[in-house]
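This part shows chain A:
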Amino acid sequence: MSEPLLELKDIKMYFPIKEKVFKKPVNHVKAVNGVSLTVRQGETLGIVGESGCGKSTLARTIVGLLEPSSGDILFEGKSILGYNKKQMHELRRDIQMVYQDPYTSLNPRMKAGEIIAAPLKAFKMTSNLNERVYELLDLVGLKREDAEKFPHQFSGGQRQRIGIARALALNPKLLILDEPVSALDVSVQAQVINLLEDLQEELGLTYVFIAHDLSVIKHIADKVAVMYLGKVMELSDSDTLYHHSKHPYTNALLSAIPLPDPEKERQRQRIMLKGELPSPANPPTGCIFHTRCPIAQESCKQHIPVLEEKDGSNPNHQVACFYPQETEAIVSSN
Partner candidate 1 sequence: MLEIKNLKTYIDTENGTVKAVDDVSFQIKAGETICIVGESGSGKSVLAHSIMQLNPSPPAFHPEGEILFEGKNLLDVSEKELRRVRGNEISMIFQDPMSSLNPVFRVGDQLIEAIRSHEKVSKKAAKKRALELLTDVGIPDPERRLHDYPHQFSGGMRQRVLIAIALAGRPKVLIADEPTTALDVTIQAQILELMRSIQKKYGTAIILITHDLGVVAQIADRVLVMYSGRIVEKGSVSDIFYRSTMPYTWSLLRSLPRIDSDASNRLIPIQGQPSNLIDRPKGCHFQPRCPFATKACLEIDPSLTERGEGHWAACILSEEEFFNKKQEFEVNAQKGAVK
Partner candidate 2 sequence: ACGNQEQSAGGAGDSNEPAGDPVEGGTLTIAYPSEPDTLDWMSTGATPTRDIAWHIFEPLLALDNDYQVQPMIAEDFTVSDDETLYTITLRDDVKFHDGSDVTVDDVIASLDRWRTVSSVGKESDRFIESVTAVDDKTIEIQLTEVYNAFLSDMAAPKNALMIIPEEIAEEAGEQPLTPEQLIGTGPYQFDNWSRGSEIVLTKFEDYAARDETDLGGLTGEKVAYFDKLDFQIVKDPQVAINGIKTDLYDYALSIPNDLYDVVETDPSIDPVSYINGYSTITPDKSEPPFDDIKVREALNLALDKEAIAEATYGNSDFYSFDGALFDPEQTKLYSEEGTENYLNFDPEQAKELLAESDYNGESLKIMHSNDSETYKRISQIMKQQLEEVGFTIEIVPLEWATYLEQWSDPANWDIVVVGWSTRFSPNELGMLVNDINSSGWYDSERWRGLIDDWAVASDDEARLDILSEMNETVWEELPFIKVANETRLDIKGEQVQLEETWVGPRFWGAWKNQ
């Protein structure tokens, strides 16, 4: 097993709820509330979870756009939080991010070539700049002429490729992908996923891949973390998770995935979650999921379950639940 590249240690990210400068925060949005994860060299960590559960926040924390309220981030064994401006700048070579929205993440007034060249210029790697840009375009399957086009002249999938080329420009070790395909139409989505897989193979990249779509995650991730309200509920390698998920939330998620197959789909049993997603400003006491959990007990309201392995057989499968239970695998092994 390869070395851990990125380690998150009990990351918390609280946003004070305040409107104006003078105000003392009354409360906090606990967007990320104690997340510990490890990503190894060359693997893909998938993160899934409900909208607003803190996935993007976590990603932004990793790339240094946000300073976590507490916790530590180790990259190649070194804590990066105390980094000064210069060290941070150096770190950016190694950690890059690809954004969800292929349109808004590209400056509409810069040509594709300029966009891709920007990080190179920022690191003064300007020798052979053009060559490098062409090489990158080539790598993501775009043509040289494309360097002269503006973002709006590309299709969604192509734009996302530009974003990926930009992220790859500095030869990063780690790529954070925040819902890189959610905005794309299924056929385009397929293009991008293929590209990412090829690149990982060729360049040995490490991915943190955030998505709503569990099918996509299943397809691309080696390891999956399921988040709910700022916490990781279940963490496991991908196969195990899709076949032997234990957390009631994961179970509900999996059961809610509509399958593109009318016959199977119409026979399925779903776990319907009751209630609404609680506010991250006032998360429920005890197990944060108890308000919607179909199997919640009285004790779940008082005690907070920790993320730990429940099944001796698989040390890579951790669950934060007092009553883990495996549901019928939705993925028939055929």
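Here is how the candidates were picked: all candidates are chains of the complex that A comes from, given by their letters.
Keep this in mind: contacts are C-beta pairs under 8 Å (C-beta built on N, C-alpha and C of every residue); 3 or more make two chains touch, one makes a residue touch a chain; residues count from 1.
Computed from a predicted model, the values in this text were never measured in an experiment.
> State which numbered option touches chain A in this complex: 1 or 2.
Looking at which candidate touches chain A, I get 1.
> Can you check the complex and tell me which residues of chain A touch candidate 1?
Within the complex, chain A contacts candidate 1 at residues 49-51, 155-157, 184-191, 193-194, 197, 212, 214-216, 218-219, 242, 252-253, 256-266, 270, 272-273, 275-277, 330-334.
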